[in-house]
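A single protein chain has been omitted from the complex, and every remaining protein chain is retained in its original position.
Labels run A and B following the written order; every chain starts at residue 1.
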Amino acid sequence: MKFRSTRNKILLYFGIAVFVFIILVPIYWLFLTALTPRTQLFSVPPNYFPDFTLQNFRNLIDQVPFLAYLTNSILFAFGAIILSVILSFLAAYGFARIEVPGSNFLLFALVLTMAIPEIVTVVPLFQVLRNLNMIDTIRGLVMVMGSVLVPFSVWVLVTFVKRVPVEMEEAAIVDGANLPQVLFYIVIPAMKPSLVTVTIINFINAWNNLLYPLVFSSSVRAKTLTVSITEIFQARTPYGRPWELISTLGVTMVVPMIILVFVAQRGIVSGLTSGSLD
Amino acid sequence: MFSNYSKLKKYLIFAILVGPAVLLRFSTSFYPIVRTIYLSFFKHNLMEQVHRYVGLNNFTALLNDQTIVDVIGFTLVFISVSVILQLILGMAIANLLNTEFKGRKIVRTLNLLPWVIPVIVSGYVFRWMLNADYGLITDWIFRLSGKEVQLLINSFYARVSLILVNVWRNTPFMAIVLLAGLQSIPDELYEAAKIDGASWFQRFLHITLPASSSTIVTLGLFNIIWQIANIDIILGLTQGGPGSATTVIAFRIYQLGMQWFSWGSASALSVYLLLIVAVISLIALYLYRRFEFSS
Partner (left out) sequence: MLKRKSKFLLTLVVLSILLVSVNMVVFAAEELIVGVGGWAVEPTKQALEELNFTEKTGIEVTVTTRPGSPPEFISQMTSSILGGQTPYDVIDLEDDAAINFSRSGWLVDLDPIYDDQFWDDWTPGMLEMVETWNRHEGELFRIPHNYETQYFFYRKDILEEKGLEVPQTWEEMVEVGKELTTDEMYAVSDGLAKGGYIGVYVSYLTQQAGGNPFDFGPALRESLQFIHDMIYEHEIFPSSALNKDFDQVNNDFVNDRVAMMRMWPYFFDYQESQEDWYSEDKVGVALPPKGPESRDTFVASWGWAIPNTSDKIDEAKTFIEFMTSVENAPELAKMSTWFLSPRHSIMEEIDVEESRLASNLKKYSDAGVISSRPFHSNFRQASSIVEELASAYLTNQISLDEVMERGKEQMQALEE
């Protein structure tokens, strides 16, 4: 669609400006707060142009085991990605390529599990993890998070596998290649963009997940950044919450996401709508 | 493919490929649900070390508690108002992003930001901006109206704030989904409908929605379900207060289960939540089937 009249054009740019403003204000305020010295933070009216400082980052590292939590977050997210993408890729290939009675129903049931609210499963999963001795371990968190990511990944990947022309695989099999060889040399290379897309989306979901680490971790062994921010929020100061530290930690969690979005916007969108990857 | 394989071998390969994913997912989703339903018939409290069969007591006790009834009511208000706003704004944004203008690519990228930022962080940022003493939005309201407002201790404004923050976070996702639908429609069709005098909503209902793939429609519906079940925004923004004004079912389950360890009651409330989700899923199923066959 194109707008032709000047009046419409002005309206259009006004609309865009409002939209961008609403999106950016909270993010701007998050960064500004993280860079504001604590002494200038609690002022009325708010300090729109504070002296910038990086002291808050130092204080954050002094006050919480930031590096340990960061490592946990990364391991948690990467573990969940590896588990979910590998299992989902294999499953998607099976669903797309092998006709077995009832496989459609199985796929449907699998996708439907996306609708199960995580909160509903928390109490029983707690008992499961306890029986497996996996409370407060990254292993346990990876298992439950990987599982959460499976249905969406399978759903998206099935569509993509179906788009890979089957002839090459068939030819390879005729030439005597076995299934792992077919997967490694033909299917995976052909699907690389979609696998990357699914990986990125899963990373975002795992990185942002709060509920599972909150409930299933209790020490620095397994706590992630999302849990850490809820703990910093609990700390009390005479001014109220330590907003400069909350924001500082928030920034460290947000920056990877922002970079990811700028690098892979197209992939994320096409993966989410799994419609128009070209 | 695999047509020359024996049936048994084919099934075996299928099982090897699909088995691990299905096992992992089902054991951590269907089993917990069965277990939740089982626990909902017991008084099971970790604090008091009891595990006793109580029949339907948990279910009736919840409904006898006016606070829970209010919580269920607010959950329904929360989700319906959120979704209506997200559809309206999402459609507007999708149309905006579908228009050609300079810098469209970057605006499309920015659109994703609210959705990729950890929800708990967004919750805290907004809580800070709404802070009664030092908040940014509080300051703006004061400058515009001269009133010193305390949005988060007024139950109505706290609810409005919660819904708006939820809309801020989830509209971009709706917009992407709707944009994908829009892009699959030829411009001419739209223009023609416009000339015929079709309203914005009619165009959405009769052109955009049917043209969108089943994936897109179901994804939109899953997004709604995720919003019902998400506790992060509430944990960050209001922690259910003031009183229980902004408590939704999912948050109450968290309190009952993880703060008070009343696992029986938490399970019974989970079952209620599952019923609500099931109703929405049935709608999703209906649409999924319908669009799958039509497209």
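Keep in mind that, in the parts below, contacts are C-beta pairs under 8 Å (C-beta built on N, C-alpha and C of every residue); 3 or more make two chains touch, one makes a residue touch a chain.
Treat the numbers as computed from the prediction; the structure is a model and nothing was measured.
Asker: For the chain that's not shown, point to the residue among B:Leu136, B:Ala245 or B:Val277 touching it.
Answerer: Within the whole complex, the residue contacting the unshown chain is B:Ala245.
Asker: Identify the residues of subunit A touching the omitted chain, counting contacts across the whole complex.
Answerer: Against the left-out chain, subunit A lists 71, 75, 78-79, 82, 126, 129-130, 133, 135-139, 142, 184-185, 188-189, 192, 214-221, 230-231, 234-240.
Asker: State which residues belonging to subunit B touch the missing partner chain.
Answerer: Output for subunit B: 43, 46-49, 54, 57, 61, 64-67, 132-133, 150, 152-155, 239-245, 255, 258-262.
Here is the rule we go by: only the chains that are shown with their structure count from here on.
Asker: Can you check how far apart subunit A and subunit B are, centre to centre, with Cα atoms defining each centre and the answer in Å?
Answerer: Taking the mean C-alpha position of each chain, the two centres sit 16 Å apart.
Asker: Any idea which subunit A residues touch subunit B in the complex?
Answerer: 1-3, 12-13, 15-16, 19-20, 22-27, 29-30, 33, 41-46, 83, 87-88, 90-91, 93-95, 97-98, 100, 103, 106, 110, 112-125, 127-128, 143-144, 146-148, 150-151, 154-155, 159, 166, 169-170, 173, 179, 204, 207-208, 210-211, 215, 226, 229-230, 233, 239-241, 243, 246-247, 250, 253-254, 257-258, 260-262, 265, 268-269, 272-276
Asker: For subunit B, which residues count as touching subunit A in their complex?
Answerer: These residues of subunit B touch subunit A: 1-2, 10-11, 13-14, 16-18, 20-22, 24-33, 35-36, 39, 92-93, 95-96, 98-101, 105, 107-114, 116-122, 124-126, 128-129, 131, 133-136, 139, 142-143, 168, 172-173, 176-177, 180, 183-184, 187, 190, 213, 215-216, 219, 222, 225-226, 228-229, 231-232, 235-236, 250, 253-254, 257-258, 263, 266-267, 270, 273-274, 277, 280-281, 284-285.
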